[in-house]
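What follows is a short report on a single structure.
Coming up: chain A.
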Amino acid sequence: MVKVLLWGTLRSAADGQAEVEVEARTFKELLDELAARYPGLEPQIKRGVSLALDGKIYREAWFTRIEPDSEVVLMPYMTGG
Partner candidate 1 sequence: MALDAYQKREFKQVGTRPNRPDGVDKVTGRAMYGADVTAPGMLHAKVLRSPHAHARIRSIDTSAAEALPGVKAVVTSADFGVPEDAFLLDVQDHCMAREKALYDGHAVAAVAATSIAAAKAALKLIKVDYEVLPHVTDLDEAMKPGAPVVQAGRAFENVPAGMSENVTHHCEFGHGDLEAGFAKADHVIERSFKTAATHQGYIEPNACLASVTADGKADLWVCTQGQFFYRTLCSAILGMEASQLRVTASEIGGGFGGKTMVYMEPVALALSRKAGRPVKLVLTRDEVFRATGPTVSSSMDIKIGMTKDGRITAAQARLRYSGGAFHCGTVDFGAQAAFAAYDLDAVRSLGWNVMTNRPKESAYRAPGAPLSIYAVESVVDELCQHFGLDPLEVRLKNAADKGTKSSYGPTFDQIGLKATLEAAKAHPHYAAPLGPNQGRGLSCGFWFNFGGNTCVSLSVNTDGTVGVTEGNPDIGGSRASISLMAAEELGIPYDKIRTIVADTSSLGYNDVTDGSRVTFAVGLATIKAARDAIKKMCSRAAKIWGIDEDAVEWVDGAAVPAGPNAGKFPPMTLAEIAAVSAETGGPICGHHEVNADGAGVSFGVHLCDIEVDPETGATKVLRYTVFQDAGKAVHPSYVEGQMQGGAVQGIGWALNEEYIYGADGKLQNPGFLDYRIPVASDLPMIDTVILEIPNPGHPYGVRGVGETGIVPPLAAIANAVSRAVGVRMTELPMSPPKLQKALAEKG
Partner candidate 2 sequence: MKTIQVSTTINGDPVEFICTPDETLLDVLRNRLSLTGAKEGCGTGDCGACSVTVNGRLVCSCLVLGAEAQDAEISTIEGMADGDTLHPLQRAFIEHAALQCGICTPGILVAAKALLEKNPDPTEEELRYWLAGNLCRCTGYDKIIRAVQVAAAEMRGA
């Protein structure tokens, strides 16, 4: 199981939890699992999210490996100027 930290706005879609646990070995599995378990998260996942894995921010990268003790943080999709 991987612990995923949600940002504040998403918590209401995940029964108020700041952190949820999902079975996932990659980002793709993690996003699919989150959307399936918490349908309220789906609109945001569709709009786009970034994922921080042990402090490093990824914008896409479905197949990035996640270890059970990895720190995973969901973030809004990043853009810049």
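Quick note on selection: all candidates are chains of the complex that A comes from, given by their letters.
Everything below uses one rule, namely that a contact is a pair of C-beta atoms (placed from the backbone, for glycine too) under 8 Å apart; a residue touches a chain by one contact, two chains touch by 3 or more; residues count from 1.
Values in this document were obtained by computation on a predicted structure and should not be read as measured data.
> In this complex, work out which of 1 or 2 touches chain A.
Looking at every copy, the candidate touching chain A is 1.
> Write out the stretch or stretches of chain A touching candidate 1 in their complex.
Chain A residues touching candidate 1: 5, 7-10, 18, 40, 43-44, 47, 52, 54-61, 64, 71, 73-76, 78-81.
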